[in-house]
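Only one protein chain is missing; all other protein chains are in place.
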Amino acid sequence: MLSKRQNLKFIWSTVLAVLLITFFVSLFGGRYVISPYEVSGILIDGLLGEAGDGMAFSVVWNLRLPRTLLNCFVGAGLAVAGAAFQGIFRNPLVSPDVLGVSSGAAFGAAFGILLSGIDHLATVMALLFGIVSVFMTYTLSKLRGESSTLSLVLSGMIISAVFSALISLIKYVADPYDKLPAITYWLMGSFASASYSNLQLVGVPIFLGTIVLLLLRWRINILSLGDEDAYSLGVNPVKTRRVIIIMATLITASCVTVTGVIGWVGLVIPHICRMLIGVDHMNLLPVSCVVGAAFMIIVDLIARTVTAAEIPIGILTALVGAPFFALLFKRAKGDWQ
Amino acid sequence: MLENRKKWLQGAALLLAAVFVLSLAGCQNGGRGKNPATGQGTETKTVTDLMGNQVKIKANVEKIAVVPIPWATIVYAVDGTGGRIAGMHPSAMKAYQSSILKAMAPEMANANSTFVDNNFNMNYEEVAKLKPDVVVIWDYQPEIGKKLAELGIPSVMIKYGTLEDVQKGIKLVGEMINRPEQANALIQYHQDTNSYLKSKESMLAGKNKPKVLYLRDEQLQVAAGDSVNRIMIETAGGVNVSNEGSGQWMKVTMEQVMAWNPDVIVLSNFSNVLPEDLYANKFSGQDWSKVEAVKNKRVYKAPMGIYRWDAPCVETPLMIKWLGKVLQPEVYTDYDMRNELRSFYQTFFNYKLSDVELDQILNSKQNSDLKL
Partner (left out) sequence: MTVEVKHGYFGYTKNNEILRDISFVLGEKEIMTILGPNGIGKTTLLKCMTGILQWTRGQTLINGTPMGTSWEAQKQYPVGYVPQAHSLSFPYTVREVVTMGRARHIGVCSVPSKRDKEAVERAMDQVGIGAIRDKECTQLSGGQLQLVFIARALAGEPKVLVLDEPESHLDFKNQFMMLKLIKTLVKEHDISCIMNTHYPEHALRLSDTTLLLGKNSYLFGRTQEIINEQRVKEYFDIEAKILSVPHKDETIKAFVVLGGLDENL
């Protein structure tokens, strides 16, 4: 039996190694066949600043690298946002879109596509409506005169339902030949639009949000006890919780904005990590980041390489996530109230 | 308590009244602009639809409602006018608004496009009000056919997807509207073009066939193995790169496109993507700069006549001829695209195309390199 400290070290080195390996596998694998030797050469050339102009160079540096990096950002972001939300809402069944941010952003994007196709308008609208939906959720929960987590979650469900209905409405009125396929694909999620420019666009908010959540990671333990216990321990939970909600929302909205709706990651990854490293958010949040990133790389690698057609990633994460979740559900039944 | 209930009742009553008034307004709106039912012809005839069903319809069909999107133009082509088209799909209406057909057949603008929704669900009340003599529906909609029969409206089912389906469809429409000669002439044109294209097979055999990517939209949906576009490309003397997938269209990755490295890219009219978008590398997450077709500026926007040439339609022979000029110009020297179009429109639609209209159909501004 390993001591607790050794155990922690072992888990950390394992997950980091897995992330590193998947990262490089992702750079080496794809529909455009390049030998590993050649990829290594291209990577070294690029690092030395010798921009090759061959197609293989472009594939590695302009397609695979930004896409893999975006996998990391989105995977880590969704997982850490999920872990934080589950902590502060004291409910392991909560996902990062619990306050309606995904459906809001999805509606914004669908509306943007309906108006002018896939372009910057859709991106801006997605971000805008993602934030608007959370704002609406917050306001609605305040209408009850209190801001308990229960009323927040219920308000989130209401707002989500409204936006889901609006998405259906848009799909209903969208032209089945030119707009509907675009909206449908977008709603199923994809990393196809990964580029350095949108890495910058969403990388900054995701990075910022993740850093803040990681800084607050131990505080989430206190919040997970409930407000009364938090007060009794000398902590005012209201402000901290607000910061966490804002950051997790920022992360989720940014992710949805570039990749569409990718479910299950924020729900399942924190659970896997709890089994790995325990429930203490001090360890849970950073490990969730790493495991989320690795998971997303693997799933996207499958999505883009298995067939000539790209498999929508939302379908894959659900297909992998749901059965896994069922398994967890069965094993951990005692602990969930 | 009582006060509350009273208020509630008042509110409910108001709401009901509002709904009632609105629905009345809706009825009036829908009813406007339609002639009262003319004297009912009792004579009937029987046609066989593409699913082999015997359908009894009026001998003299005057009003047709068309559900399948490209079919409104088939009816127009056989009839030479859009006068009989009482209803068409909202998407077909949208395509009509942006195509040359709007100038050629202004009468079609009045057609009803609310009797069927974007998901091909029928609004039966609207159909009943429209009172078409026959409704054209998809082969997979027998339930709708049954319901229409209950309303006393006959329906014919069509199949769609291949070039043969289009010819059979033309024949069926000819029978329905008593214009078999026109239908036969159109079919004859299709067949003549086919035999002409066949005659080039031997010449093409020795040629270097360019790799073609038929791109539907900016999300990288491409024409897959079962698509009509593959047939068009192969007939004209090219190789469709994306034959691995089944179905009509599939979404692929940029990396896959680069692995295929097509020599020519054809952009569909299902989206607004233009050659310059690819030249400028406009789309996030895509790098077109290394692709052969982009490097050599061989990206073209497909033409759009009375309908999108990307789908099987009455103008499909012209599409293949256009592709021939794009892919194998030294093989297809026997015709001039503009003359071909002029005479087709003159013969079948009795419409004289101006040079501006020809440029519009051929997307000449986008495809200036073709010099067609």
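For clarity, chains are labelled A and B in written order, and residue numbers in each chain start from 1.
In the analysis below, a contact is a pair of C-beta atoms (placed from the backbone, for glycine too) under 8 Å apart; a residue touches a chain by one contact, two chains touch by 3 or more.
Everything numeric in this text was worked out from a predicted model, so none of it was measured.
> Shown chains touched by the missing chain?
A
> Using the touch definition from the top, which of A:Phe10, A:Tyr172 or A:Trp218 touches the missing chain?
A:Trp218
> Given that one chain is not shown, which residue among A:Leu20, A:Val33, A:Leu115 or A:Leu233 touches it?
Touches the omitted chain: A:Leu233.
> Going by the touch rule given at the top, which residues of chain A touch the chain that is not shown?
Chain A touches the chain not shown through residues 4, 87, 90-92, 215-219, 221-222, 224-226, 228-236, 240, 274, 278-280, 282, 334-335, 337.
In this section, only the chains that are shown with their structure count from here on.
> Where the CA atoms of chain A average out and where those of chain B average out, how many Å apart are those spots?
The separation of the two C-alpha centroids amounts to 40 Å.
> State the interface residues of chain B toward chain A in the complex, per the touch definition above.
My answer: residues 69, 90-91, 94-95, 117-120, 216-221, 224, 242, 244-245, 249-256, 258-259, 261, 270-272, 283-287, 289-291.
> Can you check the complex and tell me which residues of chain A touch chain B?
Per the touch definition, chain A meets chain B at residues 30-33, 53-55, 58-59, 62-64, 66-67, 117-118, 172-178, 180-182, 185-186, 190-195, 197-198, 304, 307-310, 312.
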